[in-house]
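Quick one: the structure is below, and I'll ask about it shortly.
Here the complex is missing a single protein chain, while all its other protein chains stay put.
And then subunit A:
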Amino acid sequence: MVNNITILMGGIQGEGVVSAGINLMKTLSKLGYYTYGCRSFSSRIKGGNNTITLHASTEKILCIPDKSDIIIAFDDETIPQNIDKLKEDGLILYDSTLKDDGYKDYKSTPLPMTEIAKTAGSTIMKNTCGMAFIGRILGIDRLIFEESIKEKYAKKADSIITQNLKALELVYNHSIDIQMDHLILTGGDGFSRPLMIGNEAIALGALMAECRFMAAYPITPASEIMEYLGNLLPRYGGVMMQVEDEIAAVNMVIGASYAGTRAITATSGPGLSLMQEGIGLASMTETPLVIVDSQRVGPSTGLPTKHEQSDLYSLYYGGHGEYPSIILAPASVEDCYYDTIRAFNLADEYQCPVIILSDLSLSLSPQTIDPLTYNEDIINRGKLMDKGRENFEAFSFTEDGISQRVLPGTVGGEHHVTGLEHNQLGLPSNDSVNRRKMMDKRFKKIQPLESLQEVCLTKNHKESVLLLTFGSNYGIVKEAVELAGNKYDYGYIKVIKPLPKDQLKDLLDTYKKVIIIENNFHGQLAKIIIGQLGYKDKISSIHKYDGSPFTPFEILEELGGLI
C-alpha cells in the first residue's frame, strides 16, 4: 500500500489519452484523494505524442514528483521519450498491439487495451480501458467507474454506456500476470473535491466578481478563460466576444469598463505586447482594467505550448511612458479564483490596470482543490458615484490621488477622458505644473499597496535561508523543501507590482540569504527587487528557461551549489 502514486500516460495526440487521465483524476478527487496533473503537448491538433502525468496522494501536493511509478503507453514514442522519468522499480504497461518495449531492466507487461475495446464494441474506448486498468491496479472498486461512466455518457446513446461498461468488466476480469499489490492506494478521506485548472478558476472568479463582459482573441495558454466565460456569461446576461485582435480586445474592455460593466480580457505574451498601448490608455484615463497574462515561452512566438515566467519585465517596463499598474501573481488554482475577485476590486478602487499574472503550468494543470468559499460581500467598487455635479472633475486632485468616478448615463456627470495629459476636468492640457501634479496623483494612488503583507511565508524556523518564488513554482518549491527535511523557510510573493516593499525589507534584513526561484533567463523578479530595494549581496537566484517547469530535485540540486 502506498499513500501517493505518480502515473505517466502517453499516446498519440487527439486520441483521448489526456481526457482519460483527467477522468481518472476526477474519479480520484471524488474519493478524497488530492491529484495534480501535468500535460505535455505539441502545437498541433492531431498526431504527435502527448502525455499526462498525474500524481495522486492522500496529502495535498501542487507538483509532479521527478519520477513516476507507472508509465502506461498507447503509442511507440511514450516509453523511449519518458523512460528517464520512471523510478528504478517502476512499472511499464503498454498496449498489447505495440511492439515489445525491450526495456528489460524494468518490470513491464502488455495490456490488451485496444483488444478489449474492440471486443466491447470500438477501439475508441482503449483510453477507458487504460483508465480502468490503472484504477484496478490502485485498488479502486469497479462500481466507482461504473457510476462515472454512467454519469459521463448520460446524454449519449444507451449503446455507448453499455459498451463502456462491457469494456470495464473485461478489464477488471482480465488476469494480469505481474505482481502489483504494492501499488494499491491507501483510502482517501472520502471528501469529494472539485478538479479545476487555473484558467477555469480565473473565469469563475470573474463571474463571481460581477464581471459581465469579456473580449478576447484565442491564444495558448489563455483560451480556456474565454471558452468558459463564453459558456457562462450569456447565462447571466453577459457577453463574451471573440474579436479581431488583442488590440480590439483590450480597447473594447476599456470601453465596457468605462461604461460601468466589470470587464476582462485574457492573453499570453504575444497578445500582451499588442495590448501595451491600451494598458497605458487605461492608466491615463484612470479606467479600471483587468487583464490575465498567462505566460508562455517568448520572445515572439517562442514555444507556444511550453512554460515560462518571462513577462515580468514587459509588464513592469513595457509600454511607453510611466504609469501605475498592479500585478497579482496567484500560486494555486484557489489563488486564481480569489485573486481574480481581488483584481476587479483593486481595479475599481485604484482606477488603474490590474494584471493577473499566471503561467502555463498554473493555467493548464488540473488540480484537486479545496472547496472555494462563497462570500456574499466581496465587491468593492471604490469611489463610484451615482450622481454627478456641475463641472464634474473626474480627475480631481485628492489626498489619496483617487478621484470620484461617474458612469456615462449619469445626469450632471458629463465629462471627458483622454489619453492626452489632461486637467482635472479631463480636457487636454499642456501646462507643466498640471502635468507634474497629474503624474504625482496617478502614482500616489497605488502607494498604500507597498506596505501590505503580500509575501506568503511558510516558516520552518530556520531563519538563515529564505526561498522566494511566484506562480506555479510555489508548489514545486514547497515539495522540494519538504523532501529536504524542511531545512528552509520559503514563500511566494502575491503582488509583484507594486512590490510589498516594507515586508520585503523586513525579510531581507532577517535572512542571511534570499534565493529567488523563477522560470526565465535573467532572473527578472530578483533583478526587479534588487533594483528597487538593493540587497544585491543577499539575493541570489535560480532560474530555468528550457520550457519546462522545475522539478523538486532540480531545485535541490541548484540549492546545493548555492548554500
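Operating definition for what follows: a contact is a pair of C-beta atoms (placed from the backbone, for glycine too) under 8 Å apart; a residue touches a chain by one contact, two chains touch by 3 or more; residues count from 1.
Convention: contacts and distances are computed from a predicted model.
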Given "2-oxoacid:ferredoxin oxidoreductase subunit beta", "ABC-2 type transporter", "RNA polymerase sigma factor" or "Formylmethanofuran dehydrogenase subunit A", the protein name in the UniProt record of the chain not shown would be "2-oxoacid:ferredoxin oxidoreductase subunit beta"
Across A:M196, A:L312 or A:I542, the one contacting the chain not displayed is A:M196
Touch with the missing chain holds, among A:R39, A:K85, A:R342 or A:H415, for A:H415
Out of A:D245, A:D440, A:E463 or A:D506, the sole contact with the unshown chain comes from A:D245
Which of A:L427, A:C456 or A:L562 touches the missing chain? It is A:L427
Against the hidden chain, subunit A presents residues 26, 29-30, 192-196, 200, 204, 207-208, 210, 212-213, 215, 232, 234, 236-239, 241, 243-245, 247-249, 251-261, 263, 277-278, 281, 285, 371-372, 374, 376, 388, 407-420, 426-428
